[in-house]
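Yeah, one chain of the complex is gone here, protein chain that is, but the others are all in their spots.
In order of appearance the chains are A and B, and numbering begins at 1 in each one.
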Amino acid sequence: MTTAAAAPATHKLDFEDLVREHQRMVFSIGYHFLHNAAAAEEVAQDVFLELFKRLGTLESPEHVTHWLRRVACHRCIDYSRRNKNAASEVSWDQLPEPVQPAGHSDLGNSDPMMSKRLQQMVAALPQKMRMVVILRYQQEAGLEEIASTMGIPLNTVKSTLHRAHAMLRAKMEQTVGKEWGEVNA
Amino acid sequence: MKRIGIIIALLFAIQWPAAAQDWDPGGALKKLSAKASKAIDVTLDQSMLQFAGAFLDSKDPDQAQAKKIISDMKGIYVHSFEFEKAGEYSEDDVAPLRAPLKEPLWSRIVNVRSKHEGQNVEVYFKKEDGKFTGLVVIATEPTELTFVDIIGPINPDDFRRLGGQFGIPKVEIDQDPASKKGETK
Partner (left out) sequence: MNRLEDELKRALEPVEPPAGFAERVLARVARAEDEKPVRSRRWLGLFGFGVAGVGGLRWAAACALCVVLAASGVIYERDMQRRRGEEAKDQVMLALRITGSKLQIAEQSVKELDSTSQPRQ
């Protein structure tokens, strides 16, 4: 029941391992949320600095992963709020039109342009919705885990995801064409 | 979860007669402490909770949630005992903790036994004037006993969300239903 404090040398060794193990996860959350590599690195560094301070209070690898994900989430949202006018913040209503429309010929395989397009759309979603989508599809988190990570009720997660799907699908139909809607029907 | 939700909803619907009760399980806890090899005691009255609240960081998700939970509380008392081996405490040691938790003021909403490490958890709520004003949890295992006494007002929803927060690891419950005994109210 008591929390054992790690000896300093072990603490530092573990910390370096944890950075290397989790850097991809933490950076990726920031990258797709903030749509900007420099901002993502800044946030990710802050998260790991915080981890270093708290390492003695974390008890298991699962706890570390859960803690990192949650702190990364909240830091990204805070950063986004503080930098509302940053160039990387994309407005949903002002998403740029694609340079070339996706063709109808091959709806079975993924078009690289489509990934770019979806990344832009996700980056333009409202902040909480954006984070729910990232946790769901990048981190492959379950709905309860998302609720726990973001500190919001489970029903809110469900309804937020539902609205995100509707918004993204509608935007994709606008961009790719009605075939998008038909394939998904 | 659904069952607990229904039970909590029923508790809201039922009007309990108000009654004041003085309850000091101190004698029973002292006996357990004398038998235990390790003990954790957390005693926080209202003034300490308010004092602690000022030091909880609203930017930290865990601490922000904790701040919310304790905001109106009058006291939190947690006693957790570990014993060298099974059999060092008995039902006679636990019964005095349970004795005052009687209707109409108190209602036991959960009493579950799990084959997983022989855990038994009882959850009691106290209701006065239509509000939840107390929570008691008695959790027993062969070599561990935990007694939680929280003096409200409290919001049961806040406590339902506690699991999965503060780095609490997931609990694996035996999947074999044939080996399980349990009851819920």
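We take it that contacts are C-beta pairs under 8 Å (C-beta built on N, C-alpha and C of every residue); 3 or more make two chains touch, one makes a residue touch a chain.
The structure displayed is predicted, hence computed values, not measured ones.
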Thinking of the whole complex, not just what is shown, which of A:Leu34, A:Val64, A:Val122 or A:Met150 touches the missing chain? A:Val122
Which of these touches the unseen chain: B:Ile70, B:Leu97 or B:Ile151? B:Ile70
For subunit A, residues touching the missing partner are 1, 15-16, 19-20, 23-25, 27-28, 31-32, 37, 40-41, 44-45, 48-49, 52, 110, 114-119, 122, 133-134, 136-138, 140, 165, 168-169, 172, 180, 183-184
Extract the touching residues of subunit B with respect to the undisplayed chain. 1-4, 40, 42, 44, 48-49, 51-56, 62-63, 66, 69-70, 76, 78, 80, 110, 112-114, 119, 121, 123, 135, 137, 139, 146, 148, 150, 159-160, 162-168, 170-171, 173, 177, 180, 182, 184
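Heads up, the rule we're going with is that only the chains that are shown with their structure count from here on.
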Distance between subunit A and subunit B based on Cα centroids, please, to the nearest Å. 35
Per the touch rule above, subunit A residues touching subunit B in the complex are 1-2, 57-60, 62-63, 66-67, 70-71, 74, 78, 144-145, 148, 151
Counting only contacts in the complex, subunit B reaches subunit A at residues 38, 40, 59, 61, 64-65, 80, 82, 144, 161, 164-165, 167, 169-170
